[in-house]
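So that we are looking at the same thing, I have put the structure below in structure tokens.
Heads up, one of the protein chains got dropped from this complex, but the rest are sitting where they should.
Here is subunit A:
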Amino acid sequence: MALKKVKGNLERIFDKNLTDLVRGLRNNKDNESKYIAQCIEEIKVELRQDNAAVKANAVTKLAYLQMVGYDISWAGFNVIEVMSSPKFTHKRIGYLAASQSFHADLEMLMLTTNMIRKDLSSQNQYEAGVALSALSCFVSPDLARDLSNDIMTLLSSTKPYLRKKGVLMLYKIFLKYPDALRPAFPRLKEKLEDPDPGVQSAAVNVICELARKNPKNYLSLAPVFFKLMTTSTNNWMLIKIIKLFGALTPLEPRLGKKLIEPLTNLIHSTSAMSLLYECINTVIAVLISISTGMPNHNASIELCVQKLRILIEDSDQNLKYLGLLAMSKILTTHPKSVQTHKDLIMRCLDDKDESIRLRALDLLYGMVGKKNLMEIVKKLMVHMEKAEGTTYRDELLTKIIQICSQNNYQHITNFEWYISVLVELSRVEGLSHGSMVASQMLDVAVRVHAIRPFAVEQMSLLLENPYAIFGMALGSARPPSMIQVLYAAAWICGEYCTFLSNPKKTLLGMLDSRMVQLPHNIQSVYLQNCLKVLAHLLPSQSKGPPATANLLTNGTEEGESEDLPDQNAKENEDSAVEPEKINLAEIQEYLKPFISSEELEVQERAGCLNNFIKCYVKLESKGQVDDFGELSKELANAFSSELNPVASKAQKKVPVPEGLDLDAWINDPPSDSEEETTETTDVFVKTHTAADFGSNLTEKKKVPELSEEELGKMREARKQEQNLNPHYLKSSSKPTNSKLVNWSDDIPPVEKLDLSVPLQIPTLASSDKYLQESKQKSSKSKKEKSSSGKKKKKKKTKGKESEEEEEDVEIEAETVHVVNTVIEMPEGATLSDTEESALAFDDPHRALDIDLDIPLDPPPEVAKTKASRKSDPNYIKKSKEKPKEVEVTNSETHEEVVVEPSVNSIKKTKSSDSKNKSHKKHKKHGKKEKKSKQSDANDDNLLIEME
């Protein structure tokens, strides 16, 4: 024996230890991987030896290599071997390596169960402690199930160190094995009153984590926490408790009322900034949940805002950051209180710290109003020029768009300004939100009718001078994201081509041979919109004198205001006005590079356009004037109908039609449960009549019963949709609803509006102009109210227009343009944006949503199994079987968020019921009612207790 020991030690002397490995790595910086490969070979040799110390040494080195980024899972068995060593020193090394490299999916973990159990019950508290620390990192569902009882026994250990670790471990157990929560919860609750503050704190920690995701189940603990909050002096625990209350108050406003006073006291008394900050946060949460009915409600808000101001003004950047963060929470409910500190927030925009600037930006959206929007955006634009780093610029861009577009462009009074801001943004280099700017342009152009002429004008400038605006970057391999703006520009010019001042120029601009370098999606849009422009131009040519048959004419004046069909007629009459000639052959020439594009979409569209022109020219040359006249008109008509905005979520909200069961099989799967097979044979044997079959279907399918309210909503939505759908035949008695008719009535006022602003801008409009204009205006209007005659007129006509069009649009005195707030939604859809699913589907906390107030019936099953395990030689086999059972129950209760506790009796009744779904639903409903009653009763107790 002694000899063996000596031998082992002698061997050890010459092995590399961790220090040598690290040194070696530092000395072999150039050929690190080679050196490590060599080390790993040595480690492998060492692991093969019998000596535990040698192995432990090898494993230490492995743990280091793991940190440097090497996969050491191949040594899993050796790690387990070292973990099972009787010596604490080795054990600790083993567990360290395990905690770094093991994970829950490892099959090897099965081998560790008994060893860990032994360590947990070790006489040496540190052995158990080391095991717990490691287990918390790699616990798997199997381990959690098998060891949950051992952890429970640790909770009643005499050593606070173990109780503390045991309590924390429970949380990990619950996550992996939710069934453990019910039986363990009473014990966990006891630990809230443990004599040791560390254990107490750990218990608070665990319950906070649990309650964060499923707060409603922990409301009944409020009195205990309330007591802890008022008595404890441990700031760590206080912070946790106060955070927990923040999560609980939205569910129980009465709790919030109780909290205000002690929290306010804490705010006044504490010197710890962390605690102060959390108190403020929770007070804010409370005030949000009980927005009315508080006597000194405003006082508390004021106190919070005041304290936050102190934080923001502090020289410590961390406090500043957090202060702004909390401010943004107040902003949602009490914007006025925050607005008084506008100066402070604006100052933070200039802070040198990017994080702080970002937080201040978050607050900005609450600071803007109609009056200062232009100014604030101007400021942000200046920031953008100065800012280094593209992420911050991108953030600025998104914020500008966000504050401008919030609430359907609520704060924008002049859309010409907004369009020019967007155009300016598109010229800033290095931004990556081009598509966002593009979609804003589209949105504004589609929804604000009056802005279209201006938008088209600006966009055509973009289209005609892409090189001037985007520079040579156009042709580079990775074009800047901003180039997507051209997509919007092309679409707007094509769709509203009647407003184009010089369609030919725009058309040729889009067909410029250099445009082949653009991204393909933009090219496609270009071609499609060329067709639109062409379709707009051709009809005017049809009645022209034969000599100019090849020439296209166009009338700018009429084009701006007329809707297409009407306009065609008029234009044909005045075709002599300002004739501009365009050669179709020339266009065909231009199309050539596009036709040979390598991108299918581009090629196809170009080919289409080319063939259309060919066809047209052919008809024309045959002199079939009528034919090609008709053709061009038909074509123009194809693009004439108005495109309405469609809600972004419309597709998702298309309701499932009655009688369609999406979960039903279209073809029955080959082999399934017996029930189904008998059913199908039934169909064949009895040969149901159609009626029979139909009734069968309706019986089986649970047609969702709609309440009166829902039906009403559906009806309303349908009406709305019918009104907006140009293809829907409407009763002629209500012509005001039809946009096409109405639109032409509205034209004159719009024209006047255009005149009020100089339209002939040589280059792109600058947003500054509007800023100055608005400033002048406001000062003017202050001086003499009656001077703005034009403006008044605008107001009136605008009001009229919007009244006729959509009554729900609020007309503001200064608003120049009206936003179309009606967006198309599918029949039966509601506009609400409530997207539930609070917890992600894969969130382990889903399974932990267990009502803990329902008394636990029969003795916990787990205790029994443990007793039987000891005597049962087939224990391992059993444990293998068990997971299957768990799986089955899980799949059965899949749809429900509430997973029932482990008590077997409930499970059984459930699975038998699960086939009868309607019954189940009913039952669930009843349970819920019961639950809510119960919790009500509990809450009353809770409040009494707290008093």
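We adopt the following convention: contacts are C-beta pairs under 8 Å (C-beta built on N, C-alpha and C of every residue); 3 or more make two chains touch, one makes a residue touch a chain; residues count from 1.
In the analysis below, contacts and distances are computed from a predicted model.
According to its UniProt record, the chain left out of view corresponds to "AP-3 complex subunit sigma-1" among "Proteasome subunit beta", "Tbc1 domain family member whacked", "AP-3 complex subunit sigma-1" or "Cyclin-like domain-containing protein". Across A:Ala58, A:Met327 or A:Ile356, the residue that sits in touch with the chain not pictured is A:Ile356. Although one chain is not drawn, the whole complex shows that of A:Ser232, A:Thr264 or A:Asn318 it is A:Asn318 that touches it. Only one of the listed residues, A:Asp119, A:Asp194, A:Glu209 or A:Asp849, touches the absent chain: A:Glu209. Which of A:Asn114, A:Ser136 or A:Asn408 touches the hidden chain is settled by the complete complex: it is A:Ser136. The chain not shown here touches subunit A at positions 3, 5-7, 9-14, 16-20, 22-23, 60, 63-64, 66-71, 87-89, 92-93, 96, 100, 103-105, 124, 126, 129-130, 132-133, 136-138, 161, 164-165, 168-169, 171-172, 198, 202, 205-206, 208-209, 212, 236, 239, 243, 273-274, 277-278, 317-318, 320-322, 352-356, 358.
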